[in-house]
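One chain of protein is taken out of this complex; the other chains stay put.
Per-chain numbering from 1; labels A, B and C assigned in written order.
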Amino acid sequence: MFTAENTTAWLTNFAGKIEANAAYLSDLDTPIGDADHGNNMARGVTAVTEALGKLSDPDLVTVLKTTAMALISKVGGASGPLYGTAFLEMAKAAKDANDTATLLDAALAGIEKRGGATTGDKTMVDVWVPLVADVKAGSLTKDQIKAAVEATKDIEAKKGRASYLGERSVGHIDPGSQSSGYLFEALIETEGIL
Amino acid sequence: MFTAENTTAWLTNFAGKIEANAAYLSDLDTPIGDADHGNNMARGVTAVTEALGKLSDPDLVTVLKTTAMALISKVGGASGPLYGTAFLEMAKAAKDANDTATLLDAALAGIEKRGGATTGDKTMVDVWVPLVADVKAGSLTKDQIKAAVEATKDIEAKKGRASYLGERSVGHIDPGSQSSGYLFEALIETEGIL
Amino acid sequence: MKKIINDPHDVVPEMVDGLVRSYPSILEQVPDTLAMVRADKDSMKGKVGIVSGGGSGHEPTHAGFVGKGMLSGAVAGQVFTSPTPDQIYAAIKAVDQGKGVFLVVKNYSGDVMNFDMAKDMAEMDDIEVRRIVVDDDIAVKDSLYTQGRRGVAGTIFMHKVLGAAAQEGASLDDLEKLANAVLPNIKTIAVALSAATVPEAGKPGFELAEDEIEFGVGIHSEPGYRREKLRPSKELVEELLGKLDDEMHLDPNKQYAMLVNGMGATPLMEQYIFAHDTLDQLKAKNITPAFTKVGNYMTSIDMAGISLTLFELADPAWLKALNYPVETVAW
Partner (left out) sequence: MKKIINDPHDVVPEMVDGLVRSYPSILEQVPDTLAMVRADKDSMKGKVGIVSGGGSGHEPTHAGFVGKGMLSGAVAGQVFTSPTPDQIYAAIKAVDQGKGVFLVVKNYSGDVMNFDMAKDMAEMDDIEVRRIVVDDDIAVKDSLYTQGRRGVAGTIFMHKVLGAAAQEGASLDDLEKLANAVLPNIKTIAVALSAATVPEAGKPGFELAEDEIEFGVGIHSEPGYRREKLRPSKELVEELLGKLDDEMHLDPNKQYAMLVNGMGATPLMEQYIFAHDTLDQLKAKNITPAFTKVGNYMTSIDMAGISLTLFELADPAWLKALNYPVETVAW
């Protein structure tokens, strides 16, 4: 179950992971992208923590919407609209619900709608789809996260910048999948959500 | 005494020295110039030998004028007008005379007029002035040539590109003085002129 | 990394400020954004606005093409990163004259998504918005099932043709039709001698040895289709023109515009030599371009390399549009 408090804690944890791994994310984005995913996400999570810090006693919808707006207006690139839309859809869904499954389903649907990618395109969708299923099955573990992220290595990209490489995109982890992996790790580490 | 034949031989010998030392001349032009003196002179002497090769049984004036025109229209930079003017003035003087002293005096006067440099400015004038005097005294030797060229090392440049460096031009041989040195060496090596 | 910059984080705002203040009679910055619009507001009255944009690092693209007769506005993202929807929306709002706004987007998932979100925002404000997604780079395979091809230097020609039409009073419908007609006629392909260094990254996107080149690179240090030893300009032209010919089936009975585009660190000396070789090889096919441009138009920061664009002028009006007078920083 998502609450304003645990969602803020989740996002703060996520922000820490992104900041700690920004260089690694940009490195992943180098062979099959444009080397900016770490910078993009770091810019985004800094804006998120700053914006959340300014809220006093917000409700869940406000936390999610604030996060979405910060990401949309600070990240840019492909990941900005995708993460932004994910949180915007979560915010919309949170008007009527707060259970983890409903909200994560809404987030994933947002990503799929915004980016038009499906499983097997070597995008963050390849991490979100199995991991949201794991969350709903009550079985999400760090090993599964790691496996989902690693699995993107073997895929030939069909969407995003990596798709320009065709076959040569194989053998590299998708950077957006790795940053999404951190989001799910933070979900496990935040008490009271799963 | 200059004749059409020995002048052609002299210039052919000079051309060979320039071609063999083009890289060295450009190297000399690197710390205190723009690294092109060897290329400039090589372009010039190639044009000279080509033009002279096309003449059949020319007189001395024609040999000198042809050389001047080839240098003027092929070398460019500072050395083109200077060497070109030197041979043009020799050609003019050769209408009435053919003795070594008169013709070399005319060449030197041409260089001085064209470039406005005098002894001590760290230009080819610093080689021409003492060596023409040596020729007239009947005492030109390769050691004197070498000494005159080497002596340009200690001078601070007042004319030409090296002058932009001020004091820092000291310690380097002037490239145009070195190419002029080759011209005088060729003079010694060509029978019948001195 | 050896660059004339201050803090790498400030590159984009400082650059935008420097550009706008250097050309105050042409450009204006929308306050609190990295969006720039035409200073000559009169020239936009009653016309459809044209807004382009994308990541920074392609200077003089995009803002260099803002001005009477060409773009109405341009939006600068972070280096090699699509601008965000709020910034794009600010540009749309600033140029709209009630006739709608046309967006020129290059085909990168980030650009497409951010411009689409901006379009949604504008439409909520009753500003009608249409768009074209430029995908002129033939280095990558095209497929309905993938992202498709990248938008690169040929985008400049799209800006120019649409800009002339808008200035002459074309409607949003007209512009959309025109853009769709022009699109398949513009094709580009590039070769790199070195990759770009994003200031925040501090090192080049890829490494090439002192004697290596890479064919088919994009404008963000995306790797290309083949790496090999450096060859003379003539042979580079053979490779690139060959690829364009395969794609476009060059025909002496047709008219073409040509763009030789420097990637940032390649001097005009090399670009003019490359143009010489291209014109020679086109001539051997009995083609003399009706319009040619050579210079740094769509750069990739400090990448060394050149792209070659050909634009089949299927409609004679397009040639007129290329020659249409403009008042921009960079055309």
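In this text, a residue touches a chain if its C-beta (ideal position, glycine included) is under 8 Å from a C-beta of that chain, and two chains touch if they have at least 3 such contacts.
Computed from a predicted structure; not experimentally measured.
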Visible chains that the absent chain touches, using the contact criterion stated earlier: B, C
Contacting the left-out chain in the complete assembly, out of C:V30, C:L183 or C:L230: C:L230
Which of C:D174, C:D245 or C:E270 contacts the chain that the document leaves out: C:E270
Those residues of subunit B which, in the complete complex, touch the missing chain: 26, 30-31, 33-36, 39-40, 43, 72-82, 84-85, 114-115, 157-161, 163-166, 168
Residue numbers in subunit C that touch the chain omitted from display: 2-7, 11, 14-19, 21-23, 56-57, 59-60, 191, 193-194, 210-211, 230, 232-234, 236, 258, 260, 264-277, 279, 292-296, 299, 301-302, 304, 306
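Operating definition for what follows: only the chains that are shown with their structure count from here on.
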Arrangement of touching chains [line / ring / star / complete / other]: other
Computed distance of Cα centres, subunit C from subunit A, in Å: 31
Distance from the mean Cα position of subunit B to that of subunit A, given in whole angstrom: 75
Centroid spacing, where centroids are CA-atom means, of subunit B and subunit C in whole angstrom: 53
Sequence positions of subunit A contacting 2 or more other chains: none
Residues of subunit C touching at least two other chains: none
